[in-house]
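The complex appears here without one of its protein chains, the remainder shown in place.
Each chain carries a letter (A, B and C) given by its place in the written order, and its residues are counted from 1.
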Amino acid sequence: MSLVTTRAAARRIPWGWILGLGIPALIFVRIYYLVAVAGERDLAFFLGAALQAMQLGSLYALIALGYTMVYGIIRLINFAHGEVFMVGAFTSYFLFTLAPFALPWALLWSALLAWGVTFVLNLWRGSMRDPLVLAGGGVAFVAFAAVLSTSGLNWLAAMLLAMLTTGVLGVVIDRVAYRPLRGAPRISLLITAIAVSFLLQNTGLILFTRNQTPYRPGTSWTEFLQFDVAAGTVYTSRLVFLIPIVTAILVAALTLFVTRTRLGKAMRASAQDAETAQMMGVNVNRVIATTFLLGSMLAAAGGVLWGLNFGSLNQPAVLGILPGIKAFAAAVIGGIGSLPGAVIGGVLLGFLENFVTALFPRTGDFPGLTEYKDTFAFALLIVVLLIRPSGIVGEDLSEKV
Amino acid sequence: MSDAAQETLLELRKVTTHYGPIRVLHDVDMVIHPGEMVCLLGGNASGKSTTLKTILGIVRVSEGEMVFRGERADTLTTAQRIERGMAVVPENRRIFPKMTVRENLEMGAYLRNDRKGIREDVDYVVNLFPRIGERLNQQGGTMSGGEQQMLAMGRALMSRPKLILMDEPSMGLAPLFVEKIFEIIKTVNDEGISVFVVEQNANVALSIADRGYVLQTGEVVLSGPAQELLHNEAMKKAYLGDV
Amino acid sequence: MPGERPIARNTLLTLGVVAIVGLLLAWAQGVGGAKLNDTLALFAIWGIAALSLNLVNGTTGILSLGHHGFMLIGGYVTALLILPDSARQQISSSARSAMTPFTLGLSVEGAFAALGLQALTTPGTLWVRFLVALLVGGLVAMVFGLIVGIPSLRLKGDYLAIVTFGFGEIIRLTASTSLFAPFTNGALGYAGVPSEFGKSLGWTFALLGITLFVLTKLKFSSHGRALQAIREDEIAAEAMGVALARHKVMAFAISAFFAGIAGGLWVSYLSAARLDFFLFFLTFFFLVAISVGGTGSYTGVLMGTAVVVFVQQYGDPLEQTYPLETWFALVGALVLAAGLGGAWFRRRTRLRPVWHPLTVILAAIGAVVLAVALLAPNWAPFDGTFQAFGMRRILLAVLLITIMALRPEGIMSRAEFSWAWLLRERTAEPSDEERAQDAWLSNPDLNRPGGAADAGGAGDAGDAASTAVGRYDYASDHPSAQGDPLPRALLDEDGPGAHPLLERGSKPRDVQRYGSAGDPAFHEDGSEGAPEGVPEGAASGPDPEDADGAAGDARGDERQDEHQDERDDEGRA
Partner (left out) sequence: MSMLSVRDVSKSFGGLQATHQLSFDVEPGEIVSVIGPNGAGKTTLFNLITGVYTPDEGDIQLEGTSLVGRSPDQVVGAGIARTFQNLRLFTNLSVLENVLIPQHRRRHVPWWQAVLRTRSYREAERVMHERALEALSFFGPRLMSFRLHQPVYVLSYANRRRTEMARAMATGAKMLLLDEPSAGMNPKETKEITQIIRRMRDEGGYTILLVEHKMNLVGEISDRVIVLDYGRKIAEGAYEDVVNDPAVLEAYLGKRSDDASEEGAA
């Protein structure tokens, strides 16, 4: 028995504990230094930064859910998801700025939306020829046409319609670009996704704008808010409530859908073993389409909240890619394939970007970390992939031996 | 319901299938009668699994036709075939590891909408396999191989099938358990459900089946009553001896 | 067929083509006008980058998406080292410049002056300095390639692709931060980079030629085979002794080096270095070039590059202002084509029904829109014009999506353009005679000494096996082998001692053919005797399985893969 080595035991370093306790401790020490020793910032500043981080993190979480759902089910890093988010943001912008629309456009748009409604109804009823599905589609068409051609829209209505529109876009992307590649090498799929991303980006440049777009749907939610705490005044806006709450509602709805409904169970089953799910009678293609629908809808919601949060939309080529890739990083950090992981990763990334840069402000010769803000996500992504590809709560989905 | 007692439950007529340009099955003729247990034997890469997938509609028939319960079935989707009474116990069990045992069973009844009936059938399966009953809320992946095999069979029964297709039920199981599994298969079969078993373990399969087919490179080379096959010289030479 | 002749012929042909290309380029530079000149130079520069990317993406099978980062590094280093004094003064006098006197002083000219090589600091020797700067740029990029290559030791597939993308973006994003701005001059970049090299067809094509030479030689070498083994099956490659880490990092480093060179030429071509010259679209273009031309085929990649460059340079009609009805006609035609294409695809892949409702609807909508736009161009809704900036990129994206769906391996697939290929010397195609012989060989029963052709003879298995088959000896049996043993190899060097099988192997018949397939290194074996005759039994006992050829055989592969996955899953469970 002398030869028995305990190599596994030697490697059992409690990284979880070290990082989980060490990093907050370091942050605490840094805050203490800045507040009490250097006296450069007050506690309210950090509270504000934390609230902002929560806002941003919620947005990343919404986008990250789309990545994680699609990856979970077809093992595709949907490179185009950031662009879907971008389309969602711009769609909502057009909905609340341009409505009511001229009749032809209203009809065209409501046809698209009605098709989305029939798709959803079809998922429920199982057949396109079901009278309920057809009736629902018809009613939706008329209702949407009426609304779009006659009245303006507030941000919430715009958000819901933008979600539906973008959801349809997600389904179309899957149908046109990804579905022909089922069973193809994953790399081919990834290249296609990159191409779709590029396509949407440049189409966005043509159809939308090449400039910064102000995003002001005229809601009181964007008003400033300030409140005094013991250590000073926190400056923020009402969005600090809105964004996390909307996110929480959507995430809760998604979780309920996935765990409680038949289709949600089919989705989980397909993610675990698509072929067997098919053998149980699950129409896997339809389940995948549903995944794209839901993921894109969440991304669109994220787009609306993003617009509210920043008050403007960047040009299409920039708007999609950076939040997109950051949200992907969030999904990986949390553990790709896991819904709670996406939320955790999103919030964590939000904190990293907003809170950690607040910890290292520009002082004297030191330029601060703000200019590296955008690289954090990439750096963290690389580190996580190298050290723990399964993320915080996920299981290992990397290729098997 | 077409219980007009057709002579055949499932019939393959000169079925040929392709993976892309590559022909996998070639002019396969096969019949399963109601209440019968049929086994399909063959070595590695002989097309056994493909036959099963073809019957289930996961692989498309490129030539020939397939009739299930008197209806032309080769243009139906997998879901439609399951609705019409097929169920499968896949190779290696393939239960959903991160769903609970109950959810796994419910996936077997995916195409049914009657909640009450599903609950009854869960009870029925639990009756049949008491060990599953003890673990209804446990995750599927935490069960042993034998329990998973039971779960997979229970899952197949959940759709109230007329025909159960089984892919290598003995694979990876201890010999004692293999016998037990085949006893269970026999029990299921005795209830009037037709069973189609794809097996490499020819001796066990033939000892309880009614009839058997032997597949080689995508073609049926031998067929007949199980007892005959078991003692067929050519069969022994070509197949049994190699196992 | 003697072994030497095709090689000499190929060399002559290649030299001839090089000469013709050179003459054409000289003509293009002189007469063809600036546009043609620029297009060709761009083709060469992007060709270098695409080829280098293909070493990683195609040959090694690692999807790398950070190539624009390597080009950025090579480009900036080259630009900084070669920047003329006038440009430096302009930067230092600008208030917004982030550069320091030290970084502004970095130049090849300064280095030469410090080394006392005054002769190389004259205006006439700018080309030497440019070459040095280019090399340094390539080497710096290579160092970064090594760094980026390290994650490839732990990651695979799409995760690795994302990490390389992340590296590319990090390089670009940090280049403008205060840490690196003294070197890159922040968002301003440099202007006034000498452009006579990047626009010179001589320079660009010479470097393209060198790149092509190095990369193809590498591909058809032992190292290249190791890289391709990694692409085919990483686990098997490792199990066959290929050191994954070393080879992947090597591929990344070589690839980054040439990307750096391309970057240097690219800034010279643009006569400026700015961060927005090195966006992800560069990598995307090269990805299109590789996918269109054929992953793993360098000559194919050049074809793909030509397509991309053509679209980029001559695609401006796509982006001009057109009346709305033209756009509607275009959209209608595309939708119609999508519908018809979908039906065609369903037919090709044996999907039923061919006329799926979706294809019908698409085709109908497209037809209606097209018809209205063509028949009623003056209809009120068609009033107005529209300009679509970015149509070229959209076109390339659509091209890539289509290629991935229809022919993911690209036009050339893995084949290389070669003279043998062009002149239809298909080495892998067996002749009828060879097929017959192969069938005969594949039947052990016929093949046994004393060759009783009893197909059912497997019956008395035990005895037959231990006697007849046991003494079965290919060497003495096969006519070609007699009296012509394999040359005694260097087995004793590190192999398992003297190898008795040396005497029994038969001499291969077409060793020489391998030489003609692109490897001049191996043709020393000289000529050989007349082709062997086919044994009499040949026709009588073909083994259907082997003679059946590709179809029957490939079948096994498919199933194999399928089983593979299942087993893998099982192993994990």
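Just so it is clear, a residue touches a chain if its C-beta (ideal position, glycine included) is under 8 Å from a C-beta of that chain, and two chains touch if they have at least 3 such contacts.
Quantities reported herein were computed from a predicted structural model and do not represent experimental measurements.
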Full-complex touch with the removed chain, picking from C:Met250, C:Ala343, C:Ile394 or C:Met412, is C:Met250
Touch with the missing chain holds, among C:His67, C:Lys199 or C:His223, for C:His223
In the whole complex, of C:Asp38, C:Glu238 or C:Glu319, the residue touching the missing chain would be C:Glu238
The one residue from B:Val28, B:Leu163, B:Val204 or B:Val220 touching the chain left out of view is B:Val204
Omitted-chain footprint on chain C covers residues 213-214, 217-218, 221-226, 228-229, 232-233, 235-244, 250, 254, 414, 427-431, 434, 437-438, 441-442, 444-445, 447, 458, 461-462, 464-466, 469-470, 472, 474-475, 477-478, 480-481, 486-487, 489-491, 494-497, 499-502, 504-506, 508-511, 513-514, 517, 519-522, 524, 545-546, 548-550, 552-554, 556-557, 560, 563-564, 567, 570-573
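The working rule: only the chains that are shown with their structure count from here on.
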Per the C-alpha means, the centres of chain A and chain C lie apart by a whole-Å value of 35
Shared-interface residues of chain C (touching two or more other chains) are 569
For chain B, residue numbers touching 2 or more other chains are 97
Chain A contacts chain B in the complex at 262, 265-266, 268-269, 272-273, 275-283
Per the touch rule, the chain A residues reaching chain C in their complex are 75-77, 104, 175-177, 180-181, 184-188, 190-192, 194-196, 198-199, 202-203, 205-206, 210, 321, 325, 328-329, 332, 367, 371-372, 374-375, 378-379, 381-382, 385-386, 389, 398-401
The answer for chain C against chain A in the complex is residues 61, 63, 65, 151, 154-159, 161-163, 165-167, 169-170, 173-174, 176-179, 235, 280-281, 284, 287-288, 291, 338, 345, 358, 381, 388-391, 393-394, 396-398, 400-401, 404-405, 408, 568-569, 571-572
